[in-house]
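Report on the following structure.
Only one protein chain is missing from this complex, and each of the others stays in its spot.
Labels run A and B following the written order; every chain starts at residue 1.
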Amino acid sequence: MLAKWKLKEVVLMALFSVVFGIVYLLFLHVGNIWAGFIGPIAYEWIFGIWFIVSIICMYIIRKPGAAVISETIAAAIEVLLGNAVGPRLILSGLIQGLGAEAAFAATGYKRFTLPVLMLAGVGSSIFSFAYGYLLGGFSVFHPGYVMLMLGIRIASGALIAGVGGKFVVDGLLATGSLRGYPIARAVKGDARA
Amino acid sequence: MKQALHKMNPSVKFLIITVCMLTLAFFFNPWTPLICWGGVILLQLCFSTIDWKKWLLFMIPFLIMSFGYFWTTIVFAEDRTGAVVWSVFQYDITRTQLDHALSLSFRVLAFAGLSLLFAFTTDPTKFILSLMQQLKLSPKIAYSILVGYQFLPVMKEEFVHIQQAHRLRGAVRDRNAIVRLWNVRRLLLPMLAGAVRKAERSAFAMEARGFTGEKRVEFYQVVRVGKNDVVMSALFIFILAAGCAITLK
Partner (left out) sequence: MTRVHEVIAFDSVGFRYPDDTAWLVEDLSFSIQAGERVVMTGPSGCGKSTILYLINRLYPENCDGELKGHITIFGRHALEYAPGEVNHRVATVFQDPDSQFCMRTVEEELAFTLENLRTPRSEMDGKIADVLRLTELTEFRDAVIQQLSGGEKQRIALACALIMEPEILLLDEPLSHLDPLSARSFVCLLDRLQQERGFTVVAIEHRLDLWGRFFNRELELQGQPQLSGIKKRTPSIRKESALRVEKLCTSTFLQQASFTLQKGEVAVLAGQNGSGKSTMLKALAGLVPAKGTVAPKTLGYVPQSPEFLFVSKTVEEEIAYGGGQKSREIMEAMQLEQVAGSHPFAVSHGQKRRVAIAAMLNDGRDVILMDEPTSGQDAVSLQELSRLIDERAREGTAFLIVTHDMEFAYAIADRILLMKDGSLTGAFQADDVWREPKLLEAHRLLAPKGAMEYEASFA
């Protein structure tokens, strides 16, 4: 999968994963404490945060695998830094990444517009919710409550991960530091067309 | 002996802990996770030299979270059958409700215990090296993560650096703490931009040192699998088995 990647793209992805691994961890703590007071639904509002790295990396690098690998590494970093949900989290990362990846794959890795990025966020939401449903034992909750959780998570994924991710990368693009990456090439291509 | 958990091969430890967690996910009762949690703590007491104060500090969020699971499961529980065991504010809590609530919150604790064990007894660099050597992780990714990981301490400095640079260039610091906090947002993008540049340079450096990303056979730092791993894994399995067995009666 990585054969076509330039080394600098791999390193960039790894670096973002590390950076966002920390961000994830911070939010996990925030979420944990909040959840202590209002229950597991506390996570749902901010769940999109945990999908953002896959969307950022894919939006910049635009190669198959960027979403799923970055999300998995970020999860692994969370585990390494300790106090996360444990090695199991890597599996969650993988699944969330697959959700985003599925959305990009559906467009043939050709379109990276806002709706596609939001769709990727939704993909992550759905995949991760399905996984959480099995593992987190949500089945003990009332179906209405579960649907509410899912709804909030989807919205969060689309907004925080999709819109937020685009916002971050566009800002970064404007600083000029993404020159030499596929996203910069694509922007230039647009300008010429 | 005291070092046995630290000395364990990180990949083996990783796999065995994953197995424990996945198994735990299939047991929905209060006892299995409770026993595992206790067992894990016992393991660390016997075979590690971790800083227990820090451990406790890290455990606190999980305790709160576990409590959250406890009461929400009781309030939002679907299954309200069984004998009433407890009454608070005229709200009846049944046997099943309590069981479910305890199962969920103990599960949180057991997972937290296992993951803290891993985090506190594993050297990140060794883990990545071991992933590459034992689990055949691609060197391209492994070394990229190592490079990224080294940036962690640097990122903190970077944040200070950017503030300093702005100050040096004559940006005035706002008196108001809230405005100052709001202004931090202006530092975040430069920080990411700095990270991007660092990544690019590291990639150049790696390539210039002849890194092609192909599988390698010779390592300077070899991470091995040994007898210690077998013994420790057996202990993990024993605890897990004990936890599971209790439900069978």
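In this section, a contact is a pair of C-beta atoms (placed from the backbone, for glycine too) under 8 Å apart; a residue touches a chain by one contact, two chains touch by 3 or more.
Everything quoted here is computed from the prediction, not taken from an experiment.
> For the chain that was dropped from the view, give me its touching partners among the shown chains.
When the full complex is considered, the omitted chain touches A, B.
> Specify the residue from the set B:Arg80, B:Lys156, B:Arg180 or B:Arg216 that touches the hidden chain.
B:Arg216
> Going by the contact rule already stated, which one of B:Arg80, B:Arg95, B:Arg201 or B:Arg224 would touch the omitted chain in the full complex?
B:Arg201
> Based on the whole complex, identify which of B:Ile74, B:Leu131, B:Val147 or B:Val223 touches the chain you can't see.
B:Val147
> Contact with the hidden chain only, please: which subunit B residues?
143, 146-147, 150, 154, 161-162, 164-166, 168-171, 190, 197-198, 200-213, 216-222
> Identify the residues of subunit A touching the omitted chain, counting contacts across the whole complex.
Interface with the chain not displayed, on the subunit A side: 6-8, 174-177, 179-180, 184-185, 188.
The definition used in the following text is that only the chains that are shown with their structure count from here on.
> Whole-Å distance, subunit A centre to subunit B centre, using C-alpha means?
Inter-chain centre distance comes to 18 Å.
> Provide the residue numbers of subunit B that touch subunit A in the complex, in ascending order.
Subunit B reaches subunit A through residues 14, 17-18, 21-22, 25, 28, 58, 61-62, 64-65, 67-69, 71-73, 75-79, 100, 103-104, 107, 111-112, 114-116, 118-120, 122, 124, 127, 138, 140-141, 144-145, 147-149, 151-152, 155, 189-190, 192-200, 202-204, 206-207, 211, 213.
> Touching subunit B in the complex: which residues of subunit A?
2, 5-8, 10-19, 22, 29, 32-33, 35-42, 69, 73, 76-77, 79-89, 91, 134-135, 137, 140-143, 145, 168, 171-172, 175-178, 180
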